[in-house]
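Other chains of the complex are left out, but the ones given are in their true place.
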Amino acid sequence: MSEHMQMQQVAEDCAQHMVAQDAASKALGIAIGVVKPGSATATMTVTAAMLNGFKTCHGGMIFSLADSAFAFACNSQNHAAVAAGCTIDFLRPALLDDQLSAIATQTYQGKRSGIYHVEITNQNAQLVALFKGNSARVNGSVLPDLLTPKA
Amino acid sequence: MSEHMQMQQVAEDCAQHMVAQDAASKALGIAIGVVKPGSATATMTVTAAMLNGFKTCHGGMIFSLADSAFAFACNSQNHAAVAAGCTIDFLRPALLDDQLSAIATQTYQGKRSGIYHVEITNQNAQLVALFKGNSARVNGSVLPDLLTPKA
């Protein structure tokens, strides 16, 4: 198996391991899509329980979708990482039944700290929000029974 | 009724009106506490459904609590306002059964844009996260049947 295929396998294993334990993402109906080394996609449908007083999707739910995609992206290389800080810009309201997609990509990854950008769009490919996540690697791997990759 | 008492009454009316319609905050068990002109407090208990793969509270849930407090604070003067952007720094994990409190205060409010800071602490008064919300007033009032205050 080539190094590229091996890294891809690690990314998929990490995602599968995390999904199984992530009650919060499950409770919001967040589904993880394609995961690659340093990137991940996630989708979520806006339900009635996600609406705020303005009948638009609560910002926290949009943030949660982005944050989950970010978490899968920054944990895709089997180094356990947590969110240190995030920013989000809300560009367009999300409405009931909207199908939101979040695409997280790695902009920078140092030894410890990383920066990931997430684009959140709706079913019409319109930009709903832009998210930046700053990650911090902690000790330990995502998959307990695998050797942590060197790089 | 003095102007101060009137503004306080408006703040409480806005909060009551918003709470009744905010399905998302209700779904997360977010309770709104004291609301004053420009400020608001909110509380939430971390449930099993809020935990991520690391068995800590999903960042999106902490953000949601802060975002709700922010929303109540920036809508407390009967000018309808939405979140334009937010930043959050995560300083300490929140764990199962933790009781989180968010205190939102107005740092700046111009004609349109406002800046609110929110401190999120746990039941031991330890800082869990720091949040900044940038709000944008839109046309319309929070309470449809009240004249919008001048200031």
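Order of writing sets the labels: A and B. Residues in every chain begin at 1.
Definition applied: contacts are C-beta pairs under 8 Å (C-beta built on N, C-alpha and C of every residue); 3 or more make two chains touch, one makes a residue touch a chain.
These numbers come from a predicted model, not from an experiment.
Count of copies in the whole complex in this file: 4, from one repeated sequence with 2 chains shown in place.
Rule of thumb we're sticking to: only the chains that are shown with their structure count from here on.
Centres computed as Cα averages put chain A at a distance of 24 Å from chain B. Against chain B, in their complex, chain A makes its touches with residues 17-25, 27-28, 48-55, 57-61, 63-65, 67-68, 71, 80, 82-90, 93.
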